[in-house]
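Note that one protein chain of the assembly has been removed; the remaining protein chains are unaltered in position.
Chain nomenclature is as follows: A and B, assigned in order of appearance, with residue numbering initiated at 1 for each chain independently.
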Amino acid sequence: MTASGMMIEAPSAPAQTRRGFVLRTLRRKPAATIGLVILVLVTLTAVLAPVIAPYGLHTQVGPVFGSPSWSHPLGLDDGGIDMVTLLMWGARISLVVGFAATLVSMAIGGTIGVLAGYFGGAVDTVLMRITDYFLVVPDVPLMIVVAAIWGPSLFHIVIVIGILLWTGTARVIRAQVKSVRERVYVKRARALGAGHTRIVVRHVLPQVAPLLIANTVLTVAVAIFDETALSFLGLGDPSRISLGKVIENAFERAAISSGAWWAIVPPGAVVALIILGCSLVGGALEDALNPRLRVAHLSARTFRLRPLVGRSEGAL
Amino acid sequence: MSEALLEVEDLVVRYPVPRGLVGTVARRPRSTVHAVDGVSFTLRPGEMVALVGESGCGKTSTAQAVMRLIDVDAGAVRFEGRDLTGVGTRALRPLRRRLQMVYQDPYESLDPRLRVRQAVEEPLLIHRLGGSREERARRVREALERVELTPPDLFLDRYPHELSGGQRQRVAIAAALVLEPVLLVADEPVSMLDVSVRAGVLSLLDSLKSGGLAILMITHDLSTAARFADRIAVMYLGRVVEEGTADAVVRDPQHPYTRALLSVVPRRDPRERHQGTVLRGETPDAVHIPSGCRFHPRCPIAVDACRVDEPPLEAKRPDHRAACLLV
Partner (left out) sequence: MTPLLQVEGLHVWFDLAGGGELHAVQDVGFTLEPGERLGLVGESGCGKTTTALAIMGLLPPTASAAGRVLFDGKDVLAGGEATIRPHRWVDVAIVFQGAMNALNPVRPIGSQIVEALELHDVARGAAARARAGELLESVGIPARRADRFPHELSGGMRQRAAIAMALSCEPKVLIADEPTTALDVMVQAQILELLDGLCREFGLALILVTHDLPVVAQLCDRGVVMYAGRIAERAAVDELYHRPHHPYTRLLFAATPDLDDLDQPIISIPGAPPRLDRPLDGCPFRPRCDRAFERCAVERPELRGFGDGRTAACHLDSLVPA
């Protein structure tokens, strides 16, 4: 009897191994959807800033620290520039730095993670020791040094943040690669005679991709936070306005003592919002990826006892 | 009698037990796991040999050594006359085509992201066989037909999670067959499948055997081995303790371990309840192998001599060998 008559049941494989996992998660979990909406809105606003900003970035439209009014919902900054405009443009730089630094970090961290996890042994040990060294370097002093030696610039900030952030990614990816490497189908591919490149590209990376994406999103949050912090400390590029710079300017020019909360709180709130968006998306992806994070069995709810009313035997 | 396709001779595989930091500092003696401790058997074309034993007996390590997935410490693995233990990785590649493996877990042995078509095609791509896409597609279909997944079109575009366990195992076999191997190593090919599906996959292996394929089956299930294999080699703690035709080993077991195992396998007929020889304790770990006959601590008929001399595997009946001093 051939197998053609067999009905195809649908036993479920672990969801994270199936294609389209990222998109499905983003659609299904409310947290992820909210986060995604936030990020999309902020990014669109930033990208379209030159077009939709209500006033010019360098145009003084009122007094220093002008209070919020109908025409300027968030008031004016220390140069009399509209805050809303500043926020839009500031978000642009913050996001650019955030994404660029994350890209650097992903490239380094991802590569090191895959190499260490896949090859193991001496390669792993060496790479992990290098990772450890980078882990302990403090970011602010490093930035101060870099700024002092090479001058503060956007490029330098991106590099510094990127160099500091890759360690977390490397570790996470390494762990995942190690476990994927032990899966039977990978061993089978090796037994078939597949080369390393083929195995990594066709079998390992697709499994690691969702985690990499989750990690990337979370790293963006950290990168933006780092940039904001560095700019606030005056180590940022003086020629570019990022959200951190906006806060720094306000701070420097005594916004607090002037009572101009609108110059400090909104930029901080926008940074927080971006980080929130990233955390929601990244967190939801991570939760969905890690079966051990599922705690349904710890729920206080128990099963429900129901009468069999309305369910006739013939119905099923 | 045809030439042996595979000759395993005095195979030895050892793993060092990691001492850890404390162990190294305290200079504890290094211990070794003697996974395979001198195993010999042969396999002819169109023959199925079952390596039977409990966990820790070394059957899986033997299979992996035959496939050269792990390094061999001593002994020879002669495949088509050529000793594989000395062959380098490069030279092994073409040989891998003729020597394929099927794994135990049908839920894990296929990449969940690849469709059936891609999974079965991949070996061809790795070995650069089948010049054109059409040629490869043809070979993929042929392989699927050989494993009775017909019509192939029904299965080509499916993902593993859409298939049942039995179907997945057939796909795995198809992926192994597409390279047209002469020897298939099947590691517990049906133990994770439902009972009602097992016979289908085993019959498939049976019919492939009739087509000339040699199969080395690793299993702990004596009933399956008895029914489907031509020859059985019973392993205990790294050595073969009994070897012969499946019929002979099952109907006329010589070694006390084989006899005990056969006696405790539950039978289908409730009227066949009998007290088997239930051995005490469990198989000792392969680091501390008992002196003399390695089975003597648990053997129901052991005598003093068993503690001293390791019995050689020798013929007790025509074409039926056992390693026991008392038989």
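FYI, a contact is a pair of C-beta atoms (placed from the backbone, for glycine too) under 8 Å apart; a residue touches a chain by one contact, two chains touch by 3 or more.
Just so we're clear, the structure is a prediction, and the values are computed from it rather than from any experiment.
When the whole complex is considered, the residue among B:200, B:238, B:256 or B:311 that touches the unshown chain is B:200.
Only one residue from B:226, B:293, B:306 or B:323 touches the chain missing from this view: B:226. Touching the chain that is not shown, out of A:30, A:121, A:138 or A:307: A:307 (per the contact rule at the top).
Among B:55, B:207 or B:291, only B:55 touches the chain left out of the display. Looking at B:133, B:273 or B:288, the residue that reaches the missing chain in the full complex is B:273.
For chain A, the residues in touch with the chain missing from this view are 1, 3, 5-11, 296-297, 299, 301-308, 311, 313-316. Although one chain is not displayed, its contacts with chain B can still be listed: residues 54-55, 164, 166, 194-203, 220-224, 226-227, 247, 250, 260-262, 264-273, 276, 278-279, 282-283.
Keep this in mind: only the chains that are shown with their structure count from here on.
The mean-CA centres of chain A and chain B are about 47 angstrom from one another, to the nearest whole unit. Residue ranges of chain B in contact with chain A, taken from their complex: 67, 69, 92-93, 96-97, 100-101, 103, 105, 107-114, 122-123, 126-127, 148-151, 154, 158-167, 170, 172, 200.
Remark: chain A residues 1-4, 6, 8-14, 17-19, 183-185, 187-195, 198, 202-203, 206-207 touch chain B in the complex.
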